[in-house]
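A quick write-up on the structure given underneath.
The other protein chains are all here in position, but one chain of the complex has been omitted.
Take a look at chain A:
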Amino acid sequence: MSARLTEPVLRVDNLGVRFDTPRGAVNAVSGVSLTVGAGEVLGLVGESGSGKSVTLRALMRLLRRNATASGRVIWRGEDLLAAPERRLREVRGREIAMIFQEPMTALNPVLTIAQQIDESLVAHRNLDERARRARAVELLDLVGIPSASVRLDNYPHEFSGGMRQRAMIAIALAAEPSLLLADEPTTALDVTIQDQILKLLLGLVADLGMAMILVTHDLGVVAETCDRVCVMYAGRVVESGPVSAVFASPRHAYTHALLRSMPSGEAARQPLTPIQGQPPRLDRPIVGCAFAPRCAFVMDACRAATPPLMLVGEGREAACLAADRLAALETVA
């Protein structure tokens, strides 16, 4: 789980996503920049509505019709936001794949697992029918589904929750992508299964040399699986850096509050402190730091202008005027 020092395969520059709704424009994502190195696991955390899932979809341009993406998504030197639809279809599935939170709804209920793997192979690989079938069996083996050649002809509803998630991973990996986008892949599963799926994903990342962006609201999942983390709030990245450093000593008041609201296994029992208030509405302009109304460290300057992301350490950035105070706080404690 060490951060690998390689040239990033994916670089997102100043990504913005706006939804035009009947009640006006909603800026779901603003000014998001991030990088993913080859073989790296990046965690994208935040509350629901923080823009993490929209960010993930924008990378592959899988947005709804009323959405407009701006900025740049540089994948291996090519801007995907400017690429023609044809080129995107080559990238999707073959180079960048995606898995979803709820396999019951993300798998087509009327097609067998074999059919759903096969169509990916037909689209991206030049294999004959027998080779495709063999590849499908291999994929189910890879994700740990027992008696793969039999289960292949089952429909999604004939699998248990955990097995369905494994099947979805197998389908996504059919064409050997080099980046996997995972949108809350364990949220719909019970705890023991969650752990198995995370281990499976980490194993696959290591074995296949894939990179992964893991979207989750669960800080525990990030701590267990990710190399680096981006914390999102109200459509912006407010803090990013290596997971261990960020969790040990957050430099953004929101990250700090988020960590204090989560039970930790190691530390002595401390009362949990929930974050008061609600995230801001994104359909009106936000002046200043979006977290200011809920922030315990707020000062006047926070409300005047949106704090920019600043370097706060080795490979670390935070958009918080209280970063220094937070740093001091953690060292004292």
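Convention: a contact is a pair of C-beta atoms (placed from the backbone, for glycine too) under 8 Å apart; a residue touches a chain by one contact, two chains touch by 3 or more; residues count from 1.
Just so we're on the same page, contacts and distances are computed from a predicted model.
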Quick one: find the hidden chain's UniProt protein name among "Copper chaperone PCu(A)C", "Acyl-CoA dehydrogenase", "ABC transporter permease" or "Alpha/beta hydrolase fold domain-containing protein".
-> "ABC transporter permease"
Touching the hidden chain, out of A:R92, A:R228 or A:R316, is A:R92
Option from A:D13, A:E47 or A:E102 whose C-beta touches the chain left out = A:E102
Mind listing the chain A residues that contact the chain we can't see here?
-> 57, 60, 62, 88-94, 97-98, 100, 102, 105-112, 119-120, 123-124, 155, 157-158, 168, 171-172, 174-175
